[in-house]
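The complex is shown incomplete by one protein chain, all other protein chains being positioned as in the whole.
As written, the chain order gives the labels A and B, with residue 1 at the start of each chain.
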Amino acid sequence: MDFERFVFYVFAIILIYAAGRVITVRNPVHAALHLVLAFFTCAGLWLLLEAEFLAITLVLVYVGAVMVLFLFVVMMLDINTSPLREGFIRYLPVGLVVASLMLLEMFLVVGARNFGAQSVAIPERHGADYSNTRELGNVLYTDYVYPFEIAAVILLVAIVAAIALTMRKRPETRYQDPSRQVSVQPEDRIRIVKMPAEREQS
Amino acid sequence: MEKIYLAIPLAPLFGALVAGLFGRQIGRAGAHWVTILGVGISFVLSLVVFKHMVIDGAEPFNGSVYTWLVSDGVRFEIGFLVDRLTTLMLLVVSFVSLMVHIYTIGYMHEDPGYQRFFSYIALFTFSMLMLVMSNNFLQLFFGWEAVGLVSYLLIGFWYKRPSAIYANLKAFLVNRVGDFGFLLGIAAIYMAFNSMDYMTVFAAAPSHAGETIEVIPGVEWQLMSVICILLFIGAMGKSAQVPLHVWLPDSMEGPTPISALIHAATMVTAGIFMVARMSPLFELSVTALSVVLVIGAITALFMGFLGVVQNDIKRVVAYSTLSQLGYMTVALGASAYAAGIFHLMTHAFFKALLFLAAGSVIIAMHHDQDIRNMGGLKKYMPITYWTSLIGSLALIGFPGFAGFFSKDAIIEATHASQIPGSTFAYIAVLSSVFVTALYSFRMFFLVFHGKERMDEHTREHLHETPPVVTVPLIMLAIPSVLAGYVIGPVLFGDYFGGAIHVDHARDVLAHLGEHFTGAGGFILHGITGLPFILAMAGLATAWYIYIKNPDIATTVRRRFKGIYQVLVNKYYADDFNEAVFAGGARGVGQLLWKIGDVLIIDGLIVNGSARVVGWVASVVRHVQSGYLYHYAFSMIIGLLLLLSWFMVYQNGS
Partner (left out) sequence: MNTIQVAEFGLLLPEIFVLVMTCVVLVVDLYLTERNRDVTYVLSLLTLAGAALLTLGNYPSGTTVAMYGTFVHDPMGGLLKLFIYVVTAGVFIYSRSYLRDRGLYKGEYYVLGLFAMLGMMVLVSAHSFLTIYLGLELLSLSLYAMVAFDRDSPTASEAAMKYFVLGALASGMLLYGISMLYGATGSLDIGEVGAAVAGSEDRSIILIFALCFVVAGLAFKLGAVPFHMWIPDVYHGAPTSVTLFIGSAPKIAAFAMLMRLLAESMGGLQPDWQGMLAILAVLSLAVGNIIAIAQTNLKRMLAYSTISHMGFLLLGVLAGTPEGYSAAMFYAVTYALMAIGAFGMIILLSRSGFEAERLDDFRGLNNRSPWFAFIMLILMFSMAGVPPTVGFYAKLSVLEAVVAIDMVWIALVAVFFSIIGAFYYIRVVKLMYFDESESDEPINVGMDMRLAISANGVVVLALGLFPGALLSLCAAAFP
């Protein structure tokens, strides 16, 4: 077993463990932290595949930005997890049957027979001067320029949708509006009401 | 030219739409102007087409204007076939229609439904023009139904009268019988030829001449006979041949211009036109021709008898129309298509004239239509009198008038025909000449001569009708006299060319043509012939009975009470239909309703299935629980089933 293979197995075992913990731990903060671990090991595996750029992006974007944000949300919201597990036992048997059937069928197809190592050519090794960031950029702006642009539009839609759905003027929130304060007129503030001193005799 | 062909039917359609949809906005004058203009354009363009086709001798036009849809390789199109037969029909239809439009201004001027009426008759003109210009069976059928529809609407124009509603219902039902046959005929053609186009069908017809079909297993029928007889059943409905004639006399409930336009000059002749158009098919079946001949002969004679006992002025004319339609049908049966169409044309003129004259009398009599209340109108209404005289003379076939040429030609053609039934037909049409003269002049004398039998009040107001009424009368009187003189080219010349196809062995007109020396000679021959003597005898009888010795009529009536009863009751045809068909249908309907509808359909199928469906629906509804995981689970189950099914299926196969 050469060193590379050893590293692979170490990362793979940690990844599987971390992923398993994400869905089994009760505490959401722990789950999120396990997810961070899973991302890290995954990045390590990608490095082995010479996908340096993607590996770094994974760490930067998912670990650095997304997961931190997620942890904030989880900590601030204090989610009660017990109701989510209601009915878990009730549906477990039928769920298990369906899942195992599905699994069986998938094994039939996605087995070594169809996707084994011999059915795919071994990828070419590149030297140290090879920049896969550059290659990625190349295909991204040629072969995949159209999907790339559409993906950008999808992100724009996500922003628009998020803002449209969450931002609102709350009438109960009090804030100062200087322009209104400056342009205020006396009539806006007081109303002079004239009343007869006594009720008229009918 | 194609634009002109298109404009001919569309101009009246435009008028109809404007008058119908915007009648209130454009007012009464607007309604009649726009429709008259539309029909006028049609008439002028028809003249242009006539010049183009007949005088310049252009080739027939056959082309499609719009493809409605293509199904299974068969094209359903709107197209025009314009040849000399069409040209003649165009002229007749647009001219008579124009006259009727003008006349209507006077006849309907007090009616609240003025705009509606103009819209309908312009719509009718459109439909009729589409019918005669059609180049395929589908469009023919649409035109056929469209004229039927407008006829239905117009018979019931005064929809507040129960009798009008009864009459239009009757016309509708009787025509359904004919149309059913017609539709079956078209379906048979479609089945046999797989095409709706005239030319394709005509070209393919001779090769199908010997074929037989089995409608009832074990009984073989000639394909062509079946097709032609089915088509002719359609013609019988529309052209009111015995036994589908019962609707036409009742249709007189409609306003008089309608009786003139639709129920005398144009629509009822659609059947005649159709058979003439289908001559290449009918020529392939002697059986069908015999049927046509015999039916026509029966109609010509027996409907004439009924005219003698009628007292309603319009009904007399209506029965005479039936009888004349019988003549045309006889001509078709005898393979003298040209003579049939020729009579159609002359008849359109003089019968429209007679109807409009009758209408003129009705206006003067303040809408009293009973001829027993008339008499001596000659001195009050000179123009109506003289034009009526011309019309009547043309009708009885007085030598020199239009009707003489066409009717004599038919009689001679029948005489020359050799197919089974021709002897009977000859005797029938010959006898009918006497009857025609008798009822025509009976009416003429009772209306215009003799004692003035109307009441004081009516008499004081009697006067000639206004020019919008009399001008069309005069205009129609002219062709009623002159239209016959084209007999030479139309019958014996080559006027129709390829439009009408006649088998050589039965070409009776060619046979007659060998002896034809010109219109003058034809008149001379006519004066010495049997038909003329019979017509004069009829005229004399009418004069004797109704002018000279009026008492004799009552004597005769009493002496022959039995026959009189039969005639007054119209051979009990209506009672028969009422009792057997209507009653029988009601009985069967009642039975089917009780067993089929109430018990099986309502009880078992409709309510039963509705109950089952309702039950299933209420159960399945619960699956739609609203829980997200139920939905997701159902999707996964669905996917699993799909997967399993195809994995197993794939491995198994």
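The definition used in the following text is that contacts are C-beta pairs under 8 Å (C-beta built on N, C-alpha and C of every residue); 3 or more make two chains touch, one makes a residue touch a chain.
Fair warning: this is a prediction, and the values are worked out from it, not measured in the lab.
**Q** From the list B:Thr528, B:Thr554 or B:Ser618, which touches the chain that is not on show?
**A** Candidates B:Thr528, B:Thr554 or B:Ser618; residue touching the omitted chain: B:Ser618.
**Q** One chain isn't shown here. Among A:Val153, A:Val182 or A:Ala197, which residue touches it?
**A** A:Val153
**Q** Which chain B residues touch the hidden chain?
**A** Residues of chain B in touch with the missing chain: 67-70, 609-610, 613-614, 616-618, 620-621, 624, 626, 628, 630-632, 634-639, 642-643, 645-647, 649-651.
**Q** Against the chain that's been left off, what residues of chain A make contact? List them.
**A** Interface with the chain not displayed, on the chain A side: 105, 108-109, 114-115, 138, 142-147, 150-151, 153-154, 156-158, 160-161, 164-165, 168.
Here is the rule we go by: only the chains that are shown with their structure count from here on.
**Q** How many angstrom between the C-alpha centroids of chain B and chain A?
**A** 80
**Q** Spell out the residues on chain B that touch chain A in their complex, using ranges where they run on.
**A** Per the touch definition, chain B meets chain A at residues 629, 633, 636-637, 640, 643-644, 647.
**Q** For the complex, give me every residue of chain A touching chain B.
**A** Within the complex, chain A contacts chain B at residues 91, 98, 101-102, 105, 108.
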